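A single protein chain has been omitted; all remaining protein chains appear in their positions.
Moving on to chain A:
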Amino acid sequence: MILERIKVREQDPKVRSTNFEEVCLGYNEAEAVEEAKRCLGCKSKPCVSKCPVAIDIPEFIKYIKEENFEMASEELFKHTSLGAVCGRVCPQEVQCESKCVLSHKGEAVAIGKLERFVADWHRKNKPASTTVRENSGKKVAVIGSGPAGLSCAGDLAKKGFDVTVFEALHELGGVLTYGIPEFRLPKEIVKHEINNLKSIGVKFEKNVVFGRTINFQSLEEEGFESLFIASGAGLPKFLGIEGEGLNGVFSANEFLTRANLMRAFDDEYETPMQIGNKVAVVGGGNVAMDAARTALRLGAEVYLIYRRTEKELPARVEEVHHAKEEGVKFVFLTNPAEITGEDGWVKGVKCTKMQLGEPDDSGRCRVSTIEGSEHIIEVDSVIMALGTRANPIITELKNDLELNEWNNIKVFNDNGKTSAKNTYAGGDAVTGAATVILAMGAGRKSAQEIANNLA
């Protein structure tokens, strides 16, 4: 048993903190084969039990061992359409890799990195399929082009439906395009995936907002027989503290959208960006890490303020590690109480120190404020990365689409059936902010059910 992973090549932290190119360079063929050899091919497949879409991990890894990358990719694509994405962004350490038997004694097999290798190999070596199946003429509409929408559309097209994806923005890909930065997920990968879908006959209409431009009735009039809503999570949350209305306070979504979707950091693009020399990012998830590392790449000194400790950070371990290497300054057990300003612009964040207490019902430690611990961190911008709440365009739709207790779309079975006729939903629009793989899995399940019902 080889206890240590084959190291994956990465850009030097000093260099990469000034560019937007991908941080992790991935395995080459020889490295992938070496890493694959560490897999014991366990009969009971404990790793598979923790993959939300049950990829047959030992099976695709077996083909890597045999240097049969083509079969490896075929095996992988039985279960996932977004291997190149999930291999990069899945929180593997709490999913598949957390159950790898090797992790008891040493390091888990680098399942994510191997998945990425296989999908990248396929993208580089195999021309995209262009076999458009005869479609049955039965029309299905998909709302939103994030991972849930894309995977649902892809499966339905393969099953012979006439699928149109309606996207509100001017670019396709959802969070993969406007949220997750280039240095973590090159946009070329997302584009490739979308081109594949186009080549098998999926139609895309951009700049169309469901609930505004089109609605249930207009889609029915256009002859759509079923509908999958994958509109993602909604409005960014703010803390509701004094000073949040000052100039220089942004949501992470705004900041990342300006950077990723609008390319505001590139002078050739017209969208402006206003990020100071010292930036505070509030939050501890992937969104917070992405905002912090993007601000860093734009030349700022970045403080990441989180109210618990490093152990509780919800972000992927790899991102936290990378953020630290690049020079993001983590400020733990600290909570913003007020944003202070001067002439209407941010001047600093007034914070209090926090302490961890007893775990609550959910097992998470409660935090409480330490009296008299107020102090000011001087910054000129504050980026809030606090999660999202449901988007009113969807929740205020006037029809019989029932919502759940968090105001997200309510589903009545595992396949995303909603209370509205012939309508399914999945991804963040149902679960609230979650993960790419869960969104993809939801899209595929709904595709299956839609196909069964329309057959």
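The working rule: a contact is a pair of C-beta atoms (placed from the backbone, for glycine too) under 8 Å apart; a residue touches a chain by one contact, two chains touch by 3 or more; residues count from 1.
Here is the rule we use: contacts and distances are computed from a predicted model.
Think of the chain that is not pictured: of "PqqA peptide cyclase", "TusA-related sulfurtransferase", "CoA transferase subunit A" or "Sulfide/dihydroorotate dehydrogenase-like FAD/NAD-binding protein", UniProt labels it "Sulfide/dihydroorotate dehydrogenase-like FAD/NAD-binding protein". Which of A:3, A:30 or A:235 touches the hidden chain is settled by the complete complex: it is A:235.
Checked against the hidden chain, the listed residues A:209, A:298, A:420 or A:434 yield one contact partner: A:209. The chain that is not drawn here is touched, among residues A:245, A:299 or A:357, by A:245.
In the full complex, chain A contacts the hidden chain through residues 168-170, 178, 206-209, 212-215, 218, 232, 234-236, 238, 240, 244-245, 247-248, 250-251, 253-254, 257-258, 262-263, 268-272, 274, 344, 391-393.
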